[in-house]
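What follows is a single structure, and I will ask about it in a moment.
Yeah, one chain of the complex is gone here, protein chain that is, but the others are all in their spots.
Letters are used for the chains, namely A, B and C, taken in the order the chains are written, and counting of residues starts over at 1 for each.
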C-alpha cells in the first residue's frame, strides 16, 4: 500500500552532515571479522575477578544454573555441546565477537555502558574460558578474539525458507 | 465496505420482548399531528408563573436577548418574522408540538424531566403567547396544540439536494 | 517545512513550559518495565480544544486517518451521561411486529460488522480571523474504526411493518436527544455500534452504544442510544427544526442529512512556519456521499490545480489523507485544496455557496474551499473570507 518507493537523485538537504569524531562516539558495533574491536587486551584471571564483582549476582557464582535457583540474568556457562537444554555461550553462541559487543553495550544490566574496553576483553576471556572454549592463559585482543572458532558455529545456518507453500 | 445487508426471516431470538407498560414508560415522543400528546391542559397565565420560577434565570425575564447580556439558554421570544437574526420559537419553529416535546424531555436544563404534563402545557402556552403565536386566553391540550399553525411553518422545505455535481 | 518537535500544540503550550527530564544518554540507564496500560511520552500532549458545548480534534497533529479515541471531537447537548452497561437497554418499538429490548450483551451476540468512517458535526466550520488552526476551523470531525451490528439485522429481528418510513432514535443523555431518520438508511448502511477503534466505545461517543449513520450529520448518530421507534412520518424534533436547519435563499432547508464533500490542508497551516524548498502539503478530504475520487491542490491562489496523492486504502465516507509534493520558491502565495467525490461533486468556493444559498448563509453544511496564506517569511495564516 504505502510503498511508493521514492527514488530521486536530487537531495532534500535535510539533516546535518557529521564527521569522524561524532560518528566514532556512537560507532560501537563489532563484526565477526573483528572490525570495530578497540585497542586493549584482557585475561581470564582479571575477568574472573570482575565477573565475581559485577556479574555473579545475576548470572551465578560459576555462571551456571543450580536447580531451584532462578538466575536474574540466566546461565552463561555450559559444559558441552550435548546439553542443549540451557543455551549458553559454550553451546549456542556462533561468534566470540558477539560476546564482546554485547557485554560492552548492555552489561552489567543495572549499569550498561559502564565497562571499559580492557574490562570487556577480560570478561570475554573469562566467560570463554569458563565455557571451555579457550585455555586459561589465552590473552584476548582485537587480533585474537575474532580468530576464536566457537563450538556452536557449525550448527548455524541461514534461513532456508523460501516463502510459498512449503512448511519449513 | 461493511454493508453486507443481512436479510433473514429466521430470528436470532436475542433480546427481550416487552409489553405496553414498559414501552409507555419511555414512549415520550410527540408527532406534529399530536400523536403522543398526553392528557392535561395548560394556560398562559400559569405558564408565565412557572416560567418566571424555573426558566427565566437562563432565558431572560421576558425570553428576549438584551444587548450586553449573554443568556445561558438563549432567547426564546421574538416579535416578528422579519428580525431573523435571533432564531426563536416565534420566527423559526415550524411546529408547536416540538415545543411541548422538547421542554418535557430536556428542560429545565438543570433538572430535565422534572416537569409534569400540566406544567409543560402551561409553559408551551406561555411561550407561544409571548411569541405572539396565540392569544392570552387560549388553553392548550392534546387537541388544540397540534392545530396551531406556526408563523415559520411556510418557510421550511425538505432537503432538495439530489447529490451529484450540483452545488446547492 | 520546519515542523519542530512540540510545535504541534504550540497554541496550548508555550516554549517556556516545563518539559520533563530525560537522561542525557538513555543507553546508560535501564528504563521502566512493562505495564498494564501505556502512556504518551511526557514530551507529547495532544489535546482537544473544549468550549462549553463541544471539543475539537487537533487535526493539524494527525499523521493518519484514525483519530485516537481520546482526541475524538465532542458535541453534546446536556453533557456526557454515566451509564451502567449492565442496566442500559435499547428498545425498538412502534411500527414493528415485536417490540424488543436489547442489552449490550444481546447486541454482541448478533453478527458483528466493522467499518471505518468519519463522524462530522453538521456545524463544522468556523472562520473569522487569520490566527486559526485546522482544529479551530474544522475540528468537529473525527474518524474511528467502528464495530457493532447492522441496524437492518435488528430491524429484521423486530420485524418492520410495511407502513414504516422513518425511525426516531433517542439518546439516554439528559437532553434525551432525538432525531428522525429515513428507514432507507437502515437498509443501507446504518449500524448500532458498541466498539470504537477495537475497544468499547468511549463515553463521549455514546458508551455503551450509539447509532452510526455513515455520511450523515453527526447529530443524527444518536449517542447513548436507548430507543428506536418506527413511524410512518417524521417527528419534527427540536434538533431537526430549530437546529440543523439553515436558510437557503428565502426558505429554510431541513432534513439535509448527507454531508457534502470537503477537504482541508492541515500542513502547512497556522501556526506552522515553512522554509524555501521542498514542502510536503498534507491534508484530509472526505464526503458523506461515498469515496473521495480526487483531491486537487493549488499553490498559486487557485489559478492552477494539481492532483494530490491519496493515501490507500480510500474508503467510502471516510477521511482520506492526501499529500502533495511542493517546492516553495519563497514568494508569498496562497495554497488551497479541493476534493471531488465519486458522485462527481466538486467542493465549492465560499462564493459559490453564497450564490447557491443566498446571503443569509449560516453555520450548517458549510463546506467551502479553505485557503492558507503563505507569507514571504514562511509564516502561514488562515485566509478568513468574510461570510457576506
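As a convention for this text, a contact is a pair of C-beta atoms (placed from the backbone, for glycine too) under 8 Å apart; a residue touches a chain by one contact, two chains touch by 3 or more.
This structure is a prediction, so every number in the text was calculated from the model and none was measured.
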Could you tell me which shown chains are touched by the chain that is not displayed? A, B, C
Touching residues (missing chain, whole complex) on subunit A: 1-9, 11-12, 14-19, 22-23, 26-33, 84, 87, 89, 92-95, 97-98, 101-102, 105-106, 109, 112-113, 152, 155-161, 163-168
Spell out the interface residues on subunit C facing the chain that's missing from view. 1-6, 8, 19-23, 26-44, 46-55, 61-72, 74, 76, 78-87, 103-105, 108-112, 114, 145-147, 172-174, 176, 194-195, 197-200, 202-204, 207-208, 224, 278, 280, 282, 311, 313, 315, 321, 323, 325
Where subunit B meets the left-out chain, the residues are 1-2, 4, 12-13, 105, 109-114
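As a convention for this text, only the chains that are shown with their structure count from here on.
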Taking touching chains as linked, do they make an open path (line), a single closed cycle (ring), a hub with spokes (star), an all-linked set (complete), or other? line
Tell me, please, which two chains come out on top when C-beta pairs in contact are counted per chain pair. B-C
What is the distance, in whole Å, between the centres of subunit A and subunit B, each centre taken as the mean of its C-alpha atoms? 76
Centre-to-centre distance between subunit C and subunit A (centres being mean Cα positions), rounded to whole Å: 51
Touching at least 2 other chains, the residues of subunit B are none
Residues of subunit C that contact two or more other chains, please. none
